[in-house]
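With one protein chain removed, the remaining protein chains of the complex are shown where they sit.
Lettered A and B in written order, each chain numbered from 1.
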Amino acid sequence: MGAGEFSKESLLKDLSSMVAGERVFSDTETLKKYAQDTSRAPSRMPDVVVKVTSTAEIQKVVKYANEKSIPVTPRSSAVGFYGAGIPQEGGIIVDMTLMKRIMRVDTRNKWVLIEPGVTYGELQKELAKHGMRALNPLLPHQDKSVITSTLEREPKLTPKHHLDETILTMEMVLPTGELFRTGAMAVPASAPEKVPDEVHSDMCNSMGPGIDWYRLIPGSLGTYGIVTAMNMKIAYLPVKQKIVFFGFKQLEDAIEAFYKIERKQIGDECFLLNNSYLAAILASSPEDIGRIRSVLPPYVLTLNITAGEWLPEEKMDYQMEALDEISRTYLLKPMESLPGVQEAEKTITEHLYQSWNNGGSYWKFRALGASQEIFFLTPLSRAPEFLAIVKDVARTYDYPVNQIGVYLQPKQWGKAFQMEVSLPYNPEDILAQQTADKMYDEASRELINKGAFFYRIYGAWADMVYSRTGNLHATLKKIKKILDPNQILNPGKLGF
Amino acid sequence: MAFSDIAFRALQDVLGEENATNDPVVCQAYSRVQWLPGGVLQRENCGLDMRPACVVMPGSTEEVQAIVKIANRYRFPFIPRGSGFTFTAFPTQAGTIVIDPKRMNRIIELNEQDMFAVIEPYVSFVGLQAEAMKAGLTIPTPLAGAHVSCLANYSWHGAYGNSWLTGIGAQNLLGFELVLPNGDVVRSGSMACPEAGNFWNDGPGPDLRGFLRGGMFGHAGGMGMVTKISCKLWQWPGPAVWPTKGNGNMKTSSGFSQDQFRWYMIKFPGKYPEEEEMQLKKAAELFYEMGKAEIACVATHLAKQFLYTYSSQTKQDLFDNMQKNVFPHGFVVVGLQATTSLRQLEYEEKVLNELVAKVGGVFVQEDEPAYQTWIGRAANEWLRFGNAQRLARPSDNFSIGTSNVDSIDMIVFDIMEGNKVARDLLEGPKHLGKDFVQPLSVHGGWISPQEYGYWCLMTTDVFPDQAPEQAKEAIEIIGNITRKQIENKSSAAVIHLLGPAYDMLGPMFGNIHLIMKKFKNEFDPYNLSNPGFATRPDVVSPEELQKMAGGH
Partner (left out) sequence: MALEKIEYDAGHCQRCSTCKWSHIWEIKSHRFSRNCPSLWYGVFDAYAAQGKNDIATGLLKGELDWNTSREKLLEIIYRCPLCAACDINCKRIMDLDIIGVLDALREEACEKGHGPLPQHKEFIQSITNYDNVWKQPRTRRANWAKKLNIKDLSKKGEKADVLYYVGCTYAYKPGMESVPQGTARIMKKAGVDFGILGAKEVCCGGIADNVGDKKSFAEIADKNLKMFEEVGAKTIVTNCPGCFMTFSEKYAHHLKKDTKDLPYVVKHSTMYIDELIQQGKLKFKKNVNMKVTYHDPCHLGRRGEPYKHWEGKRVQWGLTEPPRELNRGVNGVYEPPRNIIKAIPGVSLVEMERIKDYAWCCGSGAGSKSAYPDFALAVAKERVEEAETTGASAIVSACPWCEANLSDGIDASGSKMKVMDILDLIEQSVEG
């Protein structure tokens, strides 16, 4: 049988022969879980879910899918936020959440090799045994796969320039089902974790072969290949650290000081949240969010001053001295705690390298149960302008602007910032849902029109962005066609 | 079809007669590359096929598009280039035109606040650095020399003096504008999005930088011409104007305040060359420790060839210094920079002292000849420019012996292996040594850890007398080193993919050659964009493959 020639039964039978154990699912209850995620992307049912445990299994499934022209949607996270893992045209879900091996830790060269199903919680626990940590975004969901997060380009909490692009090498299954390894992993060895033992490679070169896959694959939403192993940079845990907060009445007030702190390369992890977003993290319960929000400064910049094992006091000292100078220049008052919020600095410190594990809703949804997030890159100086756009849109729908969450994350010492605005809503309230959808749509359009750089392209953003970028989309499509001639890998994403 | 008078007239119509020439005298200046023995032999083999049929000088992206479209119309090959330093910027077949970007030399934007610049192809590193310094910023300092095109270096491959901090070109490229081989324009990063400005890369969606460049050589000019890039700038605590006074020659006529920059040289006691490996391993230890501590802006191991060539004022001076054994072995050079504050610099100095003691290193003192010669004359160049062209000083020609990108440990291994191969050929029965400057050709290597030691780049160099016979010997050495790397299953093989090497090594690397050919076929269906060096679109026959393998 060839393309299109299959029945559900034959599909299940064929797939079951490819994976060991009972790991092929087609019951409605299971399929429904993959049909939607926390985003407002339309629900789309797959036909079957295959929970794989090895690269070889993935290859078999993908090759089969090519023969039959069945779409394949890869998933490595048990949770989805932006619709990337929802199949657009049915087909097979390749679920890699069971692939949880932390295959190798190289503390000398500072990398870890992992499989797609490894979460931040799992990884940080393992790395902590070595005195190290993965570079993580702000409080990722506990089920969020590290590889998914990295490929989605979720910005890291650390603004250090060399810790922004963390991918070293990858193993992938190409859309045609062939195995491909990138960078210094490409030297033939029996398995990625065996590379340093069997060949002369420590997998510390991310470039090549041919092109720089470590840049082409992220942001492709699984349309250019399925990553089955990745070694990524890790860093040492600090020996000393201290959280410092700065409060601001308006976002505009934070701009110059924030630039300066980054320019002087003071501290490590650094982020700015508005009171709504920060309250969602600090509140002991969702009911307490309103109170915490009311006692917090409208905007809070959090900075983690750290030192390693070499003269840590002195390192802390010079950073604090530099910070004090900036404080004096910009008339800021650095705080070691947040008035009205018990042990805020302790909460932050404990959560800095962790995923959200407070039980209940994910922190971004805590306020009202759900939210729509819009995120993009911007020079810091334009952040107030973009926030004003979102607020204007909110006002047209009588949406209370004090509910909007704001998050600014510096990248590479402030050369760019990811700005995230969150629009919480009650998912039980249909009208509120619809309002949130409209605001999301309108605000996104307006932001894009005004120059917010949407670099992570989900759902409707594809059309909004690519309709304005000339030949870029056509070029990406050509690359897609070459890598995926049968167009089976996550079709419909990115406008492909 | 081929390059014809009609095609030439079409080019002149678009560009103006003064910007398109087929005069053989003018074209002669684009016909020869001397450094790297491959370049010498290329000229021997190709002869006047290496002289372009025409040189064109566009002044804008639109003119580049027009040139490429005319090339597609009349089916003649074209070579996009920057300053034309490297061997891939020259024709290998008759009827090729060269696109010289000299008229595209604007710094379009320099953004002090968000630390980036937008430049055209003929902006040199040094011009960009001079402007950036006025804004308290700087650039990575290229070993290819600050005169080369910043855009071309970032789009292709470059190594830098301060890449301990900045990484290489790949890490410094932000958005770009590319005229594809069919004449279409595509932009990447925020540059692609109207109103977004030029401040960043990353998408939208998949990052086309990943397609534009790759490995060491990427498409080698085979994917059209980059006409604009935005690139990162870095903090610069030094003066706004490089403080020189003229009559510079090789003396350090610029001095920096010790509150801003400090230099150190470190050596590892031992018998040289017998204990070279031990010394290199200790250097590696120091880099690993410094990486953990995240200190310094420059950290590199310089082998004799760098130390002598960079610091010598004349060729005779170089040979005299070698006679005096000013640099008996390689040294680690470290530069500290007060990015945050003077206290930060002082802190890093204390940590450096501890780390050097820990690994068993010794600081070279200010009164030692090595310190006076290196720090006194040349160290600051690592912040201003890393002008490795002076590697040509010993024999008026040089070649990179081997190179690799991997961990610091692996690089040390590669250096030792490469030097062993070189030594066998130079000092063994073949007696090639008479044709290579010794002791520069078999010792040490340039170890350039990147981004606080997360990865590392290295090169070794050989210094042949310059004549085709010696070029062949140099190729033999390089070929043997490469063969050894492949035998050793070294990661170096990944980065050596260029032109014919794709077909030879591709099957080892997931049939990358077939993927690259598909890219080439799709975007350059007539194989017009630098066909001599880019991967050829068709599959090589077994006979040709056999011939190529014999060539190494």
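Going forward, contacts are C-beta pairs under 8 Å (C-beta built on N, C-alpha and C of every residue); 3 or more make two chains touch, one makes a residue touch a chain.
All of these numbers come straight from a predicted model, not from anything done at the bench.
Trainee: Let's see if you follow the contact definition: name the visible chains touching the chain that is missing.
Mentor: B
Trainee: Among B:42, B:124, B:321 or B:340, which one touches the chain that has been omitted from the display?
Mentor: Touches the omitted chain: B:124.
Trainee: Check the options B:57, B:99, B:137 or B:159 and report the residue that touches the missing chain.
Mentor: B:57
Trainee: Tell me which of B:154, B:385, B:413 or B:454 is the one touching the absent chain.
Mentor: The missing chain is touched by B:385.
Trainee: Just the residue numbers, please: which parts of subunit B touch the chain that's not shown?
Mentor: Contacting residues on subunit B, toward the hidden partner: 19, 21, 23-35, 48, 51, 55, 57, 83-85, 100, 102-103, 107, 123-124, 126-128, 130-131, 134, 145-148, 241-242, 244, 246-250, 253-254, 314-316, 319, 384-385, 387, 389-390, 392-397, 437, 465-466.
Operating definition for what follows: only the chains that are shown with their structure count from here on.
Trainee: Roughly how many whole angstrom separate the Cα centroids of subunit A and subunit B?
Mentor: Measuring from centre to centre gives 34 Å for this pair.
Trainee: In the complex formed with subunit B, which residues of subunit A make contact?
Mentor: Going by the criterion above, the answer is residues 108-111, 153, 160-162, 165, 168, 174, 178-181, 183-184, 186-189, 198-221, 224, 233, 236, 259, 263-266, 308-311, 314-315, 317-319, 321-322, 325, 377, 379-381, 412-416, 448-457, 462, 465-466, 468-472, 474-476, 478-479, 481-483, 494.
Trainee: For the complex, which residues does subunit B have touching subunit A?
Mentor: Touch list, subunit B to subunit A: 111, 113-116, 167, 170-171, 180, 184-188, 190, 192-197, 199-200, 202-216, 218-219, 232, 235, 288, 291-294, 339-341, 343-344, 347, 350-351, 354-355, 404-410, 413-414, 451-456, 488-491, 493-495, 497, 502, 508-513, 515-516, 518-519, 522-523.
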